[in-house]
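For this depiction, one protein chain was excluded, whereas all remaining protein chains were kept in their positions.
Note that the chains are named A, B and C in the order they appear, and that numbering of residues resets to 1 at the start of each chain.
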Amino acid sequence: MSAPATGTNVDMQVTLGPLKLKNPVMTASGTFGYGTEYRELYDPAILGGVFLKALTMAPRPGNKPWRIYETPSGMLNSIGLQNVGIEEFFEKKEPFCRELAGKGTAMCANLAAQTVEEFQQLVERLETTDCIAAYELNVSCPNVKKGGCQFGTDPTLLRELVAAVRPGTKRPLIVKLAPQVTDVAEMARISVDAGADIISLINTFPAMAIDAEKRRPILATVTGGLSGPAIKPIALRMVYAVRQAVDVPIIGMGGIMNWKDAAEFLLAGASAVAVGTANFVHPTTPVEVLEGLQDYCRRHRYARVSDLTGALELP
Amino acid sequence: MSAPATGTNVDMQVTLGPLKLKNPVMTASGTFGYGTEYRELYDPAILGGVFLKALTMAPRPGNKPWRIYETPSGMLNSIGLQNVGIEEFFEKKEPFCRELAGKGTAMCANLAAQTVEEFQQLVERLETTDCIAAYELNVSCPNVKKGGCQFGTDPTLLRELVAAVRPGTKRPLIVKLAPQVTDVAEMARISVDAGADIISLINTFPAMAIDAEKRRPILATVTGGLSGPAIKPIALRMVYAVRQAVDVPIIGMGGIMNWKDAAEFLLAGASAVAVGTANFVHPTTPVEVLEGLQDYCRRHRYARVSDLTGALELP
Amino acid sequence: MTDRATTHAIGMEAATPPLSNRHFRGQVVEAEEIAPRIWVHGYRLPEVARRAQPGQFVHLRLNDGTAPLLRRPFSVLDVYPGDGVARILFKVVGTGTQILAGKRPGDDIDVLAPLGSAFQVPENVRRLTLAGGGIGMVPLYFLAKELTAARPGIELDYWFGARSAEEVYLLEDLRQWCKRVEAVTEDGSAGRKGRLPDYAQEWRGADMIATCGPIPMLRAIQATTADWPVPVHAALESFMGCGLGACLGCVLDTVDGFERVCTEGPVFDLRRLNLEVPA
Partner (left out) sequence: MTDRATTHAIGMEAATPPLSNRHFRGQVVEAEEIAPRIWVHGYRLPEVARRAQPGQFVHLRLNDGTAPLLRRPFSVLDVYPGDGVARILFKVVGTGTQILAGKRPGDDIDVLAPLGSAFQVPENVRRLTLAGGGIGMVPLYFLAKELTAARPGIELDYWFGARSAEEVYLLEDLRQWCKRVEAVTEDGSAGRKGRLPDYAQEWRGADMIATCGPIPMLRAIQATTADWPVPVHAALESFMGCGLGACLGCVLDTVDGFERVCTEGPVFDLRRLNLEVPA
């Protein structure tokens, strides 16, 4: 067992199958850039892990504006997987990833693609750097016409994809589930059967905003993905449902704004959490979540934060 | 064409296939009791329609407390279809329904059952009163172990149910869709193919809340249904998706708090709207929605509120 | 009962016309932090001041936004019908009560009231024990004040349970109305040490018990008084939606099945309640 986190007697390390994190607090893909944007606010190396912004083989310009909008306790986004493409990632972003990886933060690549082959190519290319700790298959982005969403909602396609990507790497394979399915537990089961090591959830919900006065959709793409505290109760239920269905570890996310929300996800069955939208609202949220979880463990006399996972007592 | 609503030159009447409403503002099932509870606050006869609290053949005690909880911009409920049962409905509640029906408010029965036969029995019994304007099949209640939810998430069961209930009545048949499905448009199509006249949506989302300090779920049933403004962007998207998929009229709901929200649902494709959770927050919301929609039509020079339906301009 | 013209000066302005028989827009006329995180608010609400009875509650909207979303219920602390003022006392425990604590005299307030059932004290009751835990003191304060005015000669014993001395307040008022006022604190920093139910045997002589407080406390009192030959009534709490009886969200379990705290309650015959769930 590793040394407990500095200045505390709580062991914050968590082991998600093949993925070890120095603590259970991560940042969600697309909400933290490549880690560089928040450097001026705090040192991202304190994080257990970072999910990088989705990568595609070719650079993608993303969707037309408007791309984001606020809704009650939530936000819509329709970024459209804008990213620099895998080659420019290597040129410009990989060095900082390497730096953080060197400090023990698990840098996880979030992969988006329209075909099984492209997913395989992404993995193949990323196998050439040792700074990537795990792959997260983004099969659930609601914001591109043809961008992987069909994988997340079609059980057969999902099974094929995971099975096809699995042989290409020995690194931990994380499947990020789409929430807009009838049976999220079934999609988790399929992913695990096909070789996923870890399940992460939830991605954003397909949703929509309308400007009544202009009689027009607000987002240029008409619909977008809903994130933030509004969806937290749905996300918690899904983590809880997946926890009953599969044995692999879960990374929970959806509306986490503070340590209490994070504790709820752990109690519901997650082994780690990712902070998303909260990075925009209060950029030091991950730091405060980490501190709050330590304090929670101390107050409730948990020696290891990992003891929280699934510790919910049922009525 | 009927006379325009009092004191205005906007025609507020809407025609939903076989169901005519004097205006498009209704109250959602389970949020307005049997109409009597709000009498002291305003005259429910101003409403276009009322969805009654779910009825089952036998009385149901409902779930243990706690049954409700607040979440960010939303609420969870797990009432468990508590209701007096169909016979006591006839004894105690039917007279007031008759009174409202006599004043031109469409009283719609919300039916919940565990079997196709029980749905048929409910319709059969309710055919004996002329105060019911339409039946809404609640195939989507997330809060009972075996309570109709499987009908709302299983295409085959849904088709069988609607087809089986259809011959039992000439009254308008409304199917209320569950949001926790991969393809809500497909569920709408199935309902219409099997004989539904109208689609209503959305019901609440399966969701969960946890008391981190007590390490327990807050609701006695562990999970409940999420409603309120938090889910409005999801509901709007679903109404919009169903509108593209079927030709029958839609009754939209999910987080409507004011006339602007209501206008958004109409623009997205609904022909009428139902106010739910807002009845708890601000009980005169339906009155204000009605006035606000009239005013909106005047400002935007719509002669008929029905012209708003689907009037969204795409980019 | 004297009305307090000075404190409620703002209250003397013309009242906003009622939105309906149960729905009012009032103004804050008094807002005082009487103990750490404990506030007393007075609202200009003439109808409520006229009609509210001990045990009934007001259901307050906190803001125009969507979070917090639902109204919050608070027992009526007392009324000044002459001034047209009704008061509440609340403890800041979360977002909603924090927002409420930010309101100042002159601010508007949107209220559904008066709601729910009231304490019914049978005519033959000569000696009444009031046992309030924490902010459970509120409806009992109102009851003590009303009974003192309405039934001269009635003997009131007031037991005030709290964690520590700083959570004990308004004792001076209670002493005006009650023959005996006892504080019980968990740390012994005021009055007797312990919890209210520890002293329940001392209530034996009463013709009736009226109580209000956390469910574990009520459960203990229920157990102790189970076979006493006097009525034991309690004001209960629950998460509330509508406050009007429509949502069925606020029920508690009784011998006759689930009953709504907002409509059949908040005042119940304590013996009728099944308090096993929830805690």
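Just so we're on the same page, contacts are C-beta pairs under 8 Å (C-beta built on N, C-alpha and C of every residue); 3 or more make two chains touch, one makes a residue touch a chain.
The structure presented is a predicted model; accordingly, all values stated were derived computationally and were not measured.
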item: Omitted chain - touching chains that are shown; value: A, B, C
item: Selected residue (touches chain absent from view) among A:Q13, A:T31, A:T56 or A:Q294; value: A:T31
item: Touching residue (missing chain; options A:P24, A:G49, A:G74 or A:G252); value: A:G74
item: Contact with the hidden chain (one of A:G228, A:G254 or A:G269); value: A:G228
item: Selected from A:S140, A:T223 or A:T277 as touching the chain missing from the view; value: A:T277
item: Touching residues (missing chain, whole complex) on chain B; value: 72-73, 229, 315
item: Absent-chain interface as seen on chain C, which is shown; value: 65-68, 95
item: Residue numbers in chain A that touch the chain omitted from display; value: 30-33, 37-38, 40-42, 53, 61-62, 64-70, 72-75, 77, 79, 82, 220, 228-230, 257, 277, 279-284
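By our rule, only the chains that are shown with their structure count from here on.
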item: Nearest-to-centre chain - CA centroid comparison; value: B
item: Whole-Å gap separating chain A and chain B, where each centre is the average of the chain's CA atoms; value: 35
item: CA centroid of chain A to CA centroid of chain C, Å; value: 47
item: Numbers and ranges of chain A residues touching at least 2 other chains; value: 72-73, 229, 315
item: Multi-chain contact residues (two or more partners), chain C; value: 66-67, 277
